[in-house]
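Quick one: the structure is below, questions incoming.
A single protein chain has been omitted from the complex, and every remaining protein chain is retained in its original position.
Chain IDs A, B and C follow the sequence of writing; residue 1 opens each chain.
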Amino acid sequence: MKRARRSFLKFAGGVAALATAAAAGLLRTAESWAASWNKAGFESKVPADALKSLGATNAIESRDIVITAPDIAENSALVPVAVTSRIPNTQQISIVAEKNPFPLAATFDMANGAEGYVRTDLKMGQTSDIWAVVKADGKFYVARTEVKITVGGCG
Amino acid sequence: MSDPMRIRATLQGDVADVRIIMMHPMETGNRRDAKGTVVPLHFIQSVVVTHNGKPVMDAQWSQAVSRNPRLFLRVKGAKAGERISVTWVDNKGDKRTDEAVIATS
Amino acid sequence: MRSVSLKWTMLGAAALTAAGCSSYPDQAATRENAERMVRQSFTAPSPDLLKRLEQDRSQRICSKLGDARLTQEEAAEVVKLARASMKYPSGKLAGDWKTGEKLAHDGAGDRIQRGALEKRKENGGLCQNCHALAPGEINVGNIGPALTGYGLQRGDSDAVAKLTYERIYNGWAYAPCSNMPRLGATGHLTPEQITHLVAYLIDPASPINTR
Partner (left out) sequence: MSAVRSGIAALLALCLAAPGAALAQGKPGIAIGRQMLAEDNPGELWIEQGKALFHQKRGPKNASLEQCDFGMGPGKLEGASARLPRYFSDTDQVQDLESRLLTCMVRLQGFNRDDVIRRAISPAGSNGSDMEALALYITSRSNGMKMSVALDHPKEKEMYKAGEYLFFRRSGQTDFGCVQCHGQPDKRIRLQDLVYMTGKGGTQEIAGTWPAYRGAHYVVRTMQWRLYDCFWQMRLPELAYASDASIALLTYLNYQGNGATIHVPGFKR
């Protein structure tokens, strides 16, 4: 209980800090998190719908986005993916695993000095292209790379 | 009850290399436990990272992010001793905040 | 006085070891010590499963340390024992390649964990663990030679079927003490299962032999 309470207090402090940025229109307020979680996007079953939810339907292919991921992943539940955007004023990076049941995996909004870079790990259902969708100066760009998933074998 | 995150923030020039590891099951809602019961959907939906109180990253996640998730980012214009704070919220409304101080490399 | 002299003896032994007496302990002592460990360090749900740790004559010969090589006599003995172990199915030596393909990619069966034996209808063939199989398969091992195109090089004659069968049943008849398990002779696979693996390897229709 003590731990939970402490977290809550810290969290409350964070909310105050966030409000400034929210006012500047950069980020959502903490209170509105659940509400503004991109439900439509995350529940999309095809990449096109996910892009639509991001407003990225007309994303242009870009060579200034580098996706770092293994060509062959040995563990489909842990596929490391890094996205580096060299596009000036990158403000958002989304990662889409094309053949996942719900392709949109994550969206990262950057502000206040965060560079156009993010790295995390994904679960992938099968061999598939991974898309990085970048928003910069209000425009959308996309790059993709294939990750092969090895399954089966026992042990 | 959630376990503390591990946050490492290291300065490289004026860029803080931030590496966050969270302990969370990130259940997809499809997995069955040893008894064959489906484990309900349970995943982090939002992660907010602040640098000295100013938000630098606001992440929205689906259940496709791996269990015990990692989030790495880089923040320009950082100095040693400044604070990095991370808060996550999951789909059950559980929250957790942890902090770290930026260290020199 | 007695205890003092005892201490000195022990110190002497320690000093000898430290001085780089590399032969300590000798082979026989090591063997005795290690075999005692084998008897004391393992558990199994039933005593017959503990017998899996006991070595047969060939396994003992094939457990040379480091780069030590087999003598000619030892190699000949392993080959002889292997020849004597061969058993054949009643029917044809080449069975159904589709069954064989499944078996080749099955690595399960007969393992012991948390006090229980992994019981299945039949054991997997384990091939995928160590051998490259059909062209384009990524998730394959490389401890053994690639089997890709096995039948393309050799054909599917009765002689090839017999050789292939024997190399799976007990490959030590051809390559004594090789890494290849004696899958038939040790009872891991049945003669019938091996005929399906033979078909998977030599049948012109098998994916192994895709050009």
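The rule is short, and it goes like this: a contact is a pair of C-beta atoms (placed from the backbone, for glycine too) under 8 Å apart; a residue touches a chain by one contact, two chains touch by 3 or more.
All figures in this text were calculated on a predicted structure; none of them were measured in a lab.
Colleague: Sort through A:L51, A:I65, A:V79 or A:A132 and give me the one touching the missing partner chain.
Modeller: Residue touching the absent chain, from the options given: A:V79.
Colleague: Contacts of chain B with the missing chain: which residues?
Modeller: Interface residues of chain B facing the absent chain: 3-4, 6, 8, 10, 12, 17, 19, 21, 23, 34, 67-68, 70, 72, 103-105.
Colleague: Considering the whole complex, not just the chains shown, which residues of chain C touch the missing one?
Modeller: Here the touching residues of chain C are 13-14, 17-18, 24-25, 29-31, 33-34, 36-38, 40-44, 49-50, 52-55, 59, 62-66, 110-115, 126, 128-130, 138-143, 179, 181-182, 186-188.
Colleague: What is the set of chain A residues that contact the non-displayed chain in the whole complex?
Modeller: These residues touch the chain not displayed: 66, 68-75, 77-80, 82, 84, 119, 121, 148, 150, 153, 155.
Assume only the chains that are shown with their structure count from here on.
Colleague: Looking at which chains touch which, would you call it a line, ring, star, complete or other?
Modeller: Per interface graph, the chains form a line.
Colleague: Could you let me know which interface, A-C or A-B, is made of more C-beta pairs in contact?
Modeller: Comparing A-B with A-C, the pair joined by more C-beta contacts is A-B.
Colleague: Which integer distance in Å separates the CA centroid of chain A from that of chain C?
Modeller: So the centroids are 48 Å from each other.
Colleague: Take the average of all CA coordinates in chain A, do the same for chain B, and state the distance between these two points in whole angstrom.
Modeller: That gives a centre separation of 13 Å.
Colleague: Note which residues of chain B are touching chain A in the complex, please.
Modeller: Residue positions touching the partner: 1-2, 15, 28, 45-46, 48-51, 53-67, 69-78, 85, 87, 89, 93, 95-99.
Colleague: For a test of understanding, state which residues of chain A touch chain C in their complex under the given definition.
Modeller: Chain A reaches chain C through residues 72, 148, 150-155.
Colleague: What residues on chain C touch chain A, complex-wise?
Modeller: The touching residues are 105-108, 111, 124, 128-129, 138-139.
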